[in-house]
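Only a portion of the chains appears, each positioned as in the full assembly.
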């Protein structure tokens, strides 16, 4: 289905809606280095007619375009793929069959991540305006749904916490090495995950030298993790997920706890399970025995680093995963999805090395 | 037993061994504002004969003393109480009955925290040189062992992670509202907890913009938490404890997960349990329903803030506690112990307000 596209340099025309949010700006950064795609539309309702590079000075003298609006119908005429890095509800309120016939959409919002519309409406507190597209939307976790993504029109790009949480636990759930009902996911995120809105709790002086949990037992990424791990487990999964705000710009670290099943109490088996699913993956790096991932080692890159420790005393495993919330947790994964959608090698434009220090 | 001391202004003569570590310097800061105690001996093996204020410039023109050594016998002649903020094994290697007859000792190291010497030797990997004093040492968690502390000669001042972990879970364990065997403690600490040693992993560029777990399933504070919560539970407790390093100077946040027992599945009962043990406590602040503690709100103070959320979906409770690792987690609690030892009001010199921002 990608045969309609003749992929050459700068051939894929890209529209970004929500280009002035942090995830949108990261899309622009990554696509700037992509050899086969070019951003043609910088959509930002708040900054229409303003130079994009005046909002993000890192692109000064590199991006010359001005911001445009968010008219998806108009945009669908001009580009091959649209990334929507928009608030919940936006895409569902404007998407149509007509648009989907013209362009691929990679949605970085949560609108099409959950298959059960009731769950969506309960956790997000808004009515879903386009439930008819939920079924066809493919959950864009490339390492797991690669084949379905290739043929899709509409990709629900996973959340940042969910990407990290799911990838960290998936092989062990899938292989029955842990009891999914015992899963407790304690996640820590940099502050860019909170977006660029001018809100008091996100001020420097409120975040700096501080750490706190938030959204305890109520964060919206919970059902998304549960649904995807439920598919892996072959049954419903209910778990605890607790996000924390950390005084750093980027990075998510997930520390996940679970009871090992009798088969799981063997480090070799656990390692083999991770290798089975990720051994060939470019972007998932399983660390050597006993090593703990650090967010800094993946910053700016599309890598997810995973490590684990088995606690013989308690019979539990501690799984740890680290990624850059704006890259593998958002824009990088979105481009990875685009690569799959357009038949490109999955790593195209995504081999940025992590920046250290 | 405090009748030997005639408590007036600056009456308690204090010796600090390890005065040039971060915890030692925090002792000096706190005692500087204490109306009834005065540091007479700034012990620091590495800086003997150097002006103390040349090592810690915050005390420039305030502290005029030079550093001395760590001869406990000599020191015992000169002061009423000794704080040892020293590496593991130091106090055990020099303590004696003769010394304890002359001075009170508040030990900030782990030497006398664990009652089972075999557990100490296993987790710390060193031989205990003075097991004969383990039994009489009182675990200095003031809110729990207040009465025993008053009459003690030797106080084992609790660890920073342990203080936060134990206080966060204690009432619910004690009242049987949670299953202690299900306890998972995910802790996050500022970097001052790593001490002032010049080690590569503690360099600014390695810690900043980074978060990681460390000591997974092997951190030495684990058996200390288990022992104390075991007393509360009335039976052996084995649990998971995972510390994380956070890019901030001070603060520990504990996020603790446990299965509620049938009686525990009632927020009012949980709250009542916390109120029962902490309702009269000055330094433990139970936050209103659903509020999450933040380390910044206690920074520089001796407060511990505690909050909780019950997750009806999983039947678990998420307990959260926050403190300043150098104050309530070390030097502040040590002074609180001193106040108890010398019959002073427990809050004496400890009502520093948290500094925000």
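Should a chain be cited, it is by its letter among A and B, assigned in written order, with residues numbered from 1 in that chain.
Quick note on the criterion: contacts are C-beta pairs under 8 Å (C-beta built on N, C-alpha and C of every residue); 3 or more make two chains touch, one makes a residue touch a chain.
The model shown is predicted, which means the values in this text are computed figures rather than measured ones.
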In total, how many chains does the complex have, if 2 are shown? 4
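Please note the rule applied: only the chains that are shown with their structure count from here on.
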Provide the residue numbers of chain B that touch chain A in the complex, in ascending order. 184, 186, 188, 190, 205-206, 208-214, 216-217, 238-240, 242, 244, 246-251, 253, 255, 257, 292-296, 299, 309-311, 313-314, 316, 318, 320, 322, 357
